[in-house]
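Note that one protein chain is taken out, while the other chains of the complex remain in position.
Letters A, B, C and D mark the chains in the order given here, with residues in each chain numbered from 1 onward.
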Amino acid sequence: MSGLRALAASALLGLALWQGLVWVTGLPRFILPGPARVAETLWQSRALLAEHALVTMAEVLIGLGLGTVLGALSAIGLAASARARRLVGPLLVFSQAVPVFALAPLLTLWFGYGLGSKVAMALIIIFFPVTASFLDALMRPHRDWQGLARVMGGSPARILWHIRIPAALPGLATGLRLAAVYAPIGAVIGEWVGASRGLGYLMLLANGRAKTDLMFAALIVLAVFTVLLHAAVNRATRPLLARD
Amino acid sequence: MSGLRALAASALLGLALWQGLVWVTGLPRFILPGPARVAETLWQSRALLAEHALVTMAEVLIGLGLGTVLGALSAIGLAASARARRLVGPLLVFSQAVPVFALAPLLTLWFGYGLGSKVAMALIIIFFPVTASFLDALMRPHRDWQGLARVMGGSPARILWHIRIPAALPGLATGLRLAAVYAPIGAVIGEWVGASRGLGYLMLLANGRAKTDLMFAALIVLAVFTVLLHAAVNRATRPLLARD
Amino acid sequence: QDRLTLILDWFVNPDHGPIIVAQEQGYFADQGLAVEVVAPADPSDPPKMVAAGQAELAISYQPQLHLQVAEGLPLVRVGTLVATPLNCLLALEDGPIETIADLEGGTIGFSVAGVEQALLGTMLARHGLALEDVRLVNVNWSLSPSVMSGQVDAVLGAFRNFELNQMALEGVAGRCFYPEEEGVPAYDELIYVANPDRMDPDLLRRFLRATERATQYIVNHPEESWEIFAGSAPELDDALNEMAWADTLPRFALRPEALDEDRYARFEAFLAETGLVEGTRPVDALAVDLGAQ
Amino acid sequence: MSAAPALEVTGRAEIAGRTLFEDLSLQVPAGRWTCLLGPSGIGKSTLLRLLAGLAGPVTFTGRCGAADGTPLQGRVALMAQDDLLLPWLDVAGNATLGARLRGRRADPARLDHVLAQVGLADLATRRPAELSGGQRQRAALARTLMEDRAVVLLDEPFSALDARSRARMQELTADSLQGRTVLLVTHDPAEAARLGHRIVVMTERGLHDLAPPPGPVPRPAGDAATLRLQAELLEILRRDAPTARAAG
Partner (left out) sequence: MSAAPALEVTGRAEIAGRTLFEDLSLQVPAGRWTCLLGPSGIGKSTLLRLLAGLAGPVTFTGRCGAADGTPLQGRVALMAQDDLLLPWLDVAGNATLGARLRGRRADPARLDHVLAQVGLADLATRRPAELSGGQRQRAALARTLMEDRAVVLLDEPFSALDARSRARMQELTADSLQGRTVLLVTHDPAEAARLGHRIVVMTERGLHDLAPPPGPVPRPAGDAATLRLQAELLEILRRDAPTARAAG
């Protein structure tokens, strides 16, 4: 499959750049270990990494699902009402400026230290690009279509449903692609809120203990997962964007 | 101006929600202080907040400018070459999965503890939504226009410049709006990488000293700045999106 | 069995030896306790969660406790985990910093933004320097890398049982300046805090008794206890933790319940002097001796 | 379907600060076909959009709507100059869009019938991008015919059709819209001569009425009276300043 071959080529390029960086800059391995060292750690710690990766992946997939649904719904709600847009829009933007450690106590208080608070965190991070990019597309005027639809007797709600939403699907696709990229890092940040499992936990732990090799091994797992997730979402949303 | 009035209404709604949350959930003030307390701290610490806010704003504006330019250029580069897209695209996604603390030593090593590392961090965070959303728009086929342009003797580069880029400006606008939201949090994260000034630094400090009021005051300043920045970018990019 | 939730100060590490050993050896169960151990990523969260009633116990730092109580958090120290400071001002062994006085004009990194300024001010003052003579940078996640790579001249907030070993493993020797040797009053690095309005002294006493028993076991059986600790989770079994284990062992409080009231009074006074807290609070607002009650 | 009303437009219109027409007075008789011709850019489409209740960039002052003053909303169908097909819907989906926008189910039998009439029965599942220009126009016509409204506004509905399809569509449309008030904008004098109960030419100087030949519409294409009218119309349209008598 050419898609996989392209990914492999890209991975090779990435490895070459990485190794090149290590050679050229002569960075100490506690700052940037070379690919070979990390590969070794990756192999040695494969059971550990796999265990934590599974936890994170579950968080990601749940967060992505919920975040997409919530993001799409809130975009539709905002598109439906100018008042909602004016009142709630700035609050959504506001919410994106709140750093993790201000949220962390609230999240753990409400959702505990289990899956809940991680999914919530991933959701908060995913939800916004989906909303913003879908909303932008929903707000494009399409005056001719909308005029025709009004002549046909369409109510604003039905015009939204039958015209604005389908016409805005490319924007939703862009949002989903962004969400696919942000979901894994969202789950990892969720794990910083308090966790005893997951790649984010493992990375922080490794970082705190200067096990840079392990941290980078976990990072590679996370990043590869992100790339694959993004490729999958990319492919799935391609029909929406190819529409002329 | 109705825009400002809408923002004020939204702020009132936000304050009401906040106060309501405090009342209903009875959250202790070291987890979520009420608006009145934060307002008081905001006023008392106005000089301190203003000093740190100025630092952060400078980082944000520089980061936003650079990130936008870089993001737009990389989208154009990727749009121009299918090979670049296949090779570099996954690496860009990959780069978004790298958590801050893995980057922190590298950033401070290369850019020091001054403005440089914060701008770099903001740039890394801003750049991706701009690239992704502009690229999606650039890749929409517009078969008829492109066909006509080829018949007219347009080279791929000129078709990109005269047709694909102008047609994709709404996507760039969406990317810019996202970037405006992410730039402040990007700068704050940059400050966590290593700083002695800025709102992010102040928040960490306040958090460490259990001064939740001050932390929330700094957060409010950051969030209000984010909302205003987003509103400004929103307004500036409106013509791009209103195009039918 | 009674349920009890304990929030650690950070991810599990050898500092938490008595807790892990007590859990693994069944000492908690012997006390009729089912203890849930939760690790947060941000050390400033656990006291808040306990104050908010989300957990019965949290591990925190004595200096942090003073600040938090001064800010009105309903918290009180109920036990001690590590009875000496672990914090140290860390520089490179073969670097230019041979005494604290050499830090003039240098850059000092720190991570937890709590009492660092007070500690540093005191340590510098002994060598004729003031805070204005150095540049303070919050380096957050990269304490030891920033000092190893020479981006900062020293870091404050490094733990002597960890960061030194960490650097040794990287082949870099570190030099520790100990706060308690440089004019800072001695304090308990790791303590157990509870919400005085909600706590059940009996429950906590049973908890502390179990950790006391675990501490005794650790002191008596350093090798076996390491095996137990390393076996509790695969990510804990590594060279750094093994080295740290040996260095941490002598620092565990042998009498977790016991309270040295004077320590708390002295440190409160110290913080008031440096201006980090306003006024002073009596010791019984800060710490209780469950055994004495 | 409610009884077809007469339409009336009296007033002046401005676009972007320029006067489009002044003192215009158009009467569209109830239940009949009125054909509107005129030079490109004179404001025919704008007039149709005004009657359909679409504001757009135009500022209109005066009366515009049903002659009896009742609102037109919900009684009017518009086939615009652009086909305005939704690219994500197939022909059948586009043709039944109106029903869905009103929250009803379209009658499938009627859909089949209309699609067969416009010659798109085999193409019901094709997307607009997979159609030829004339096929797209016929899909838009099918959508308009599905609307079943008392007032029908058609903006050059047959312009992309070959002679044969055009004649057929004219007959079909005349037949389907029997008894409705139809305002048809066209550039084809033959079309106007065939279909108009009333023929109005719009010029810079105002509206000009032409008497069509007697007899029911659609008139046979080769009919002598029709050909004469067609030639007369062509003559007027080709002249710079029409001299036909002012519209009533």
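Rule of thumb we're sticking to: a contact is a pair of C-beta atoms (placed from the backbone, for glycine too) under 8 Å apart; a residue touches a chain by one contact, two chains touch by 3 or more.
On a predicted model such as this, the values are computed, not experimentally measured, just so you know.
Enquirer: Which visible chains touch the chain that is not shown?
Expert: B, D
Enquirer: Would you mind spotting which of D:Ala140, D:Leu161, D:Ala174 or D:Leu229 touches the chain that isn't drawn?
Expert: D:Leu161
Enquirer: With the missing chain put back, one of B:Gly3, B:Gly20 or B:Gly147 would touch it. Which one?
Expert: The single option touching the absent chain is B:Gly147.
Enquirer: Spell out, residue by residue, where the missing chain touches subunit B.
Expert: Residues touching the hidden chain, for subunit B, are 143-145, 147-155, 158-159, 162-163, 166-167, 169, 243-244.
Enquirer: Since one chain isn't shown, list which residues of subunit D touch it in the complete complex.
Expert: Against the missing chain, subunit D presents residues 16, 37-41, 43, 45, 57, 81-82, 130-135, 138, 155-156, 159-167, 187, 189, 221, 233-234, 237-240.
The rule is simple: only the chains that are shown with their structure count from here on.
Enquirer: In angstrom, rounded to a whole number, how far apart do the mean CA points of subunit A and subunit D lie?
Expert: Each chain's C-alpha centroid was found; their separation is 51 Å.
Enquirer: Just how far, in Å, is the C-alpha centre of subunit D from the one of subunit C?
Expert: Between these chains, centre-to-centre, one finds 84 Å.
Enquirer: Can you list every residue of subunit B that touches 2 or more other chains, as numbers and ranges?
Expert: 27, 31, 101, 105, 109, 204, 207
Enquirer: What parts of subunit C, by residue number, touch at least two of the other chains?
Expert: Correct list: 42, 44, 48, 52, 141-142, 145, 149.
Enquirer: Among the chains present, which pairs are found to touch?
Expert: The set of touching chain pairs is A-B, A-C, A-D, B-C.
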